[in-house]
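Dropping the structure in here first, questions after.
Left out: one protein chain. Kept in place: all the others.
All chains are identified by letter, namely A, B and C, in their written order; residue positions are counted from 1 within each chain.
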């Protein structure tokens, strides 16, 4: 940690600062610059928040040298983590695709799409039973009924399922049905929820928040891992920027970056990431060659009549076409699709 | 609602679209433009989400005319709402200040600051018992112990208290102690939490999310009001932008804007909004003349030793100075501070 | 164009508005909604700016239906434009790569890299002679000397060259040497410069501004085309967002989007787009499969000693490796690299 002091720091403030650092267990090295004095404080204290040092009179700023995450860091497991979701592996050379409707709407819709996905070679089935919606007047999901339908689709097709957990109160319920717990973008910093899923034995897919930096995203994963659950998959799904021509701005550099910083698998959701059906295929392909370990794709048997997110859902023929192209690229990347 | 169709729309697609709109209860008016056909669909259906119409083949885009919120809209109560928090009124010509430490740390700290705030003329006391922290290794708050200390401080000084509710599981606990429930920026779209506080009789302070538009912020308030609780205060606390010189970018235009769109009181938190102690006073003053109905200010008896957010906390003498200047401006605005 | 009126519009205001629209040559269609009256104004007036209608008393907002660009729109040339830069074609099924150092530094550096690029299969040579730098104290380029060295490198290797034009005053000079004029991101809305290059017979590469929407980018291209030059290539090079882990956020969705809106070729600059050497290869690959028609890549014979942008420059062996992988993907996309 580097502590930069003000030009006007008094001797007394300086003494006080040095004492404080020693109290905290740091060894200090002073560098007398041309205009300012700088302290190098040595000691691995990354489990403590040292932003408070900025409050000490005479301190201008505090610059951390070590990254604030530890368990999720690439160093902790250089070979990379493989997460197995009901038989579909992601990370460590494995590539997985989970596809399905934004929301589970009814039995016919779900079974039709599940059979179609199976046939097209999807690894797993995605579908929302609890839906976070901007408006209280929008369709909010079928809740437990939706979970049961997902389980039925799994039983019939063999596809493992992923569904979102929105509230702590529904943890047991969702946990009972799903093969992997999805934490949505809006809940990326719902720390109570992160801790709770960190205590489960099910894998967790953690979507990046709309306004989250890669570092904050990794810190959210650190919350989960710090409770003992190391089966975490990161999911890039677009960030919010000034551009309104797409629903979000899909940040594919973040995929390559997260994979270099962390050993966790990273998957991409080009459906939410773009919000436009015609951009799903090119962005899915781009995700593969950018290094992603999997995809989440919204597919609806009849997008024109979807209760939510139809404008970004593929129909089954489009998804089949996507799988053909994705397969080719995954092979080219030297990964195994499953 | 305006539906713009593609240039290439077929007759069949056109028929299908018109049927669909009629099924939904709209009266349709067709406008034949130079290049495109446009439909004006008339009917107040704002409680339904019509984004799905964009999925219908032949539709290019759907443009809503009415705002998506109803209960929070200014029209619903043109004279404005006054919310009373344990005797401190905000909105409808009243201005309230809640000040205090980011986190309740211990009895001495809290009582010292509470007495000081009372003396300086603060309306109420703020303090976190449950703290949302980016790192799992940072101080997370004193939890129930913190709530008890807040209640003690209230008993001793008469200052009503505000504290944050982070998780549904702590609702009863927080509700028992606080005078107004604070929903933090990270939970602005935690819809389960919004619905739950919407069923309480305590007022709710709803912070704007880091990446939330004014419209989404008002929709979050609509979630609360749609459950029956109309005592909602909006709080602007900065948004996330490309600028890194401040912790967030305090969006004071949003204050004036939210007040024109909605009848709810709007308060400002310049401490989180800027993240820098020396910017708190100018931004607090700016908030008053921009039309805010109150302020949330972080004050710590000894910012240099604060466990969190010390770099943006005022000490008591600074807060006293702020109150003098704020008082003058509130009077100039024709409002009553309390 | 749709004009939404205020609920409180008076009869007089209404009459005045309708008159105004007729004066402007529109046919008007009135839609009486539940709460508001809406006017559909028909007539292709996209060459006029109608934002002023929002000033007319009683008007709430004006919603354009047609896109504001005309010459660059896909409709204007559905088959797509191919731009030929000294023999290297981009667009219409052709893919071109221009590589080279951020800045031309000296004869040895440039010739070394030019021979290396030729050998690795680069289509052309990029290099800055005039450099836009944030600090007045940074290296600003070799100016005319740099242009002469680029010409020498072209003469020796046969590679056509691209270099940036920063100021109108250097137009003739740059034009004399370059095969395609580059307009940098900071000048995307330097309208005088756009008009001037629109009057040249050389092709123009137009970088997207840091904070430009896709629509504004296309409007900037419209400026060039409206002066008669239709040989325009669009270049995505990253936008500015809250994320600081990368220099910019490379927006690959914008590539697919711009290609659907416009007939112009779109190329990608992953060097500036990410600012990090290790992200250049994955993002270059992603650009190809997202639909790009070419790449701009920073290559330096000795990045550790580059005078600018070394942190995002590949060395020659890295570039050779990139070309091998790019070739494979371009072929897979059914395009011809040249």
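Methods note: a residue touches a chain if its C-beta (ideal position, glycine included) is under 8 Å from a C-beta of that chain, and two chains touch if they have at least 3 such contacts.
Everything quoted here is computed from the prediction, not taken from an experiment.
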{"item": "Contact partner of the left-out chain, one of C:6, C:28, C:82 or C:189", "value": "C:189"}
{"item": "Touch criterion as defined above, residue of B:278, B:321 or B:336 at the omitted chain", "value": "B:278"}
{"item": "Among B:32, B:106 or B:253, the residue in touch with the chain that has been omitted", "value": "B:253"}
{"item": "Where the missing chain touches chain B, by residue", "value": "211, 213-215, 239, 241-246, 249-257, 260, 273-274, 276, 278-279, 282-283, 285-291, 328-329, 332"}
{"item": "Chain C, residues in touch with the chain not shown (by the definition above)", "value": "46-49, 51-52, 54-57, 68, 132-139, 166-169, 186-187, 189-193, 195, 209-211, 216, 219, 222-223, 226, 240, 303-308, 310-311, 313"}
{"item": "Where the unshown chain meets chain A, residue by residue", "value": "2, 4, 7, 29, 31-36, 38, 40, 42-44, 63, 65-66, 75, 240-242, 244"}
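Quick note on the criterion: only the chains that are shown with their structure count from here on.
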{"item": "Whole-Å gap separating chain A and chain C, where each centre is the average of the chain's CA atoms", "value": "31"}
{"item": "Intercentroid distance (Cα basis), chain C paired with chain B, Å", "value": "39"}
{"item": "Chain B, residues touching no fewer than two other chains", "value": "240"}
